[in-house]
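Just one protein chain is left out here, and the rest sit where they should.
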Amino acid sequence: MPDAAASLSVSVWRGGPEAGAFRSFDVPALKNQTVLDVVAWIQRNAEPTLSYRFACRVGMCGSCAMMVNGQPRWTCRTHVRKVAEDGRLEIAPLRNLPVIKDLAVDMDPFFDKWVKAEGVFHSSTDRAADIAPVRPSTPARVAADAGIECINCAVCYAACDSVAANPDYLGPAALNRAWTLLNDAKDSGRVAILDAVSRPGGCTSCHSQGSCERFCPNELSPLTSIAGLKREAAWRFLRKES
Amino acid sequence: MLDMRLYMLQRLSALVMAPLVFGHIAVMIYAIGGGLSAAEVLGRTQGSVGWMLFYGTFVVVVSIHAAIGLRVVLAETIRIGRLPLALFSWAVCLGLLYMGLSAVHAVTAS
Partner (left out) sequence: MIVRPHQGHPLWLAFMLHRISGVALALFLPAHFYVLALALNEPERLEGFFRWADQPLVKIAEFGLVFLLAIHIFGGLRLLALEFLPWSARQKTLAAAAVAFSVFVSTTFLLRAI
């Protein structure tokens, strides 16, 4: 039931990589309304040149993340009533990534770091081989399963102060991916992964602030995955040195 | 900024220090009973090989631990090159080591 009198006061970041500013809009408040709905309303009714990114609108594609009142959110699944403060919203591009225009950021550094963290599948067989049985109950598979529902939305990357402080830091998402592959019985890249995450900017740059875990929309815990990497990397270091 | 070697050194120095810190806190709580006096403190420590080893070890590990810790904080707070960062870390480590060992020598020499 729309409340005729109510409207939201929304300020939206407009600008390119060099300069920009927040612009304010009054948006009709509805009872059920996501932050992405608000952005779409502004683009359709007030500011046709507003740039932003979205695709699935059901929390699967990971393309619509933005900073909402200073916190990173998947906007398509974030209800306005949960995050608005006195009917006010401040919507900005994701933190820790270069802005292309308005609310769209350049995701390249984010994905480049997945590759740098060896977050890519390392095959050990070919298509002629039999399908390898994977028991879901093994501890390694349980650890991998806990982290595989990542949708690459970069919310954790934007939430992380270690990323902000250290541009070389691979970040929670890439390291979480490295951890799931390390625990994947079909992946043969163990040495490459541990080498990659042991370098400066790897898992040792994490300060366990836990913002990744707090803001992950899929309730994953990159913090736990990175702790796992630290453990594996530390044991390997001790074995190598002794 | 922090490779695996420094990361492990930071953790291992922390592990070595943990019992020493608890010992130090216990000593502090004991020592301030009835107020601090130089004679009382020095009477306990001077000529004692045990206290010399305890606090000597403490000084060595705390110098390493503090230098690595400040190195990380500095690198994450300001823009700084690798060489100045390394020089800073070594200066902190050696400075604390010198001052700390002088202090241990002063209170344990007989």
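To keep things simple, chains are lettered A and B as they appear, and every chain counts its residues starting from 1.
Everything that follows uses one rule, which is that contacts are C-beta pairs under 8 Å (C-beta built on N, C-alpha and C of every residue); 3 or more make two chains touch, one makes a residue touch a chain.
Remember, predicted model here, so these are calculated numbers, not experimental data.
S.K.: In the complete assembly, which of A:159, A:197 or A:216 touches the absent chain?
M.R.: Within the whole complex, the residue contacting the unshown chain is A:159.
S.K.: Write down which of A:46, A:148 or A:227 is the residue touching the left-out chain.
M.R.: A:227
S.K.: Of the residues A:25, A:169 or A:215, which one touches the chain left out of the display?
M.R.: The single option touching the absent chain is A:215.
S.K.: Based on the whole complex, identify which of B:14, B:61 or B:85 touches the chain you can't see.
M.R.: Answering carefully, the residue with contact to the hidden chain is B:14.
S.K.: Touching the missing chain, which residues of chain A?
M.R.: 69-72, 95, 158-159, 161, 207-211, 213-215, 221, 223-224, 227-228, 230-231, 234
S.K.: Since one chain isn't shown, list which residues of chain B touch it in the complete complex.
M.R.: Residues touching the hidden chain, for chain B, are 11, 14-15, 17-18, 21-22, 24-25, 28-29, 32-33, 35-39, 41-42, 59, 62, 66, 69-70, 73, 92, 95-96, 99-100, 102-107, 109.
Simple rule for what comes next: only the chains that are shown with their structure count from here on.
S.K.: Quick one: report the Å distance separating chain A from chain B, using the average Cα coordinate of each chain.
M.R.: So the centroids are 40 Å from each other.
S.K.: Residues of chain A touching chain B in their complex?
M.R.: Spelled out, the residues of chain A in touch with chain B are 162, 165-166, 168, 198-201, 204-205, 233-234, 237-238.
S.K.: Taking the touch rule as given, give the residues of chain B at its contact with chain A in the complex, in rising order.
M.R.: On the chain B side, the touching residues are 1-8, 11, 75-77.
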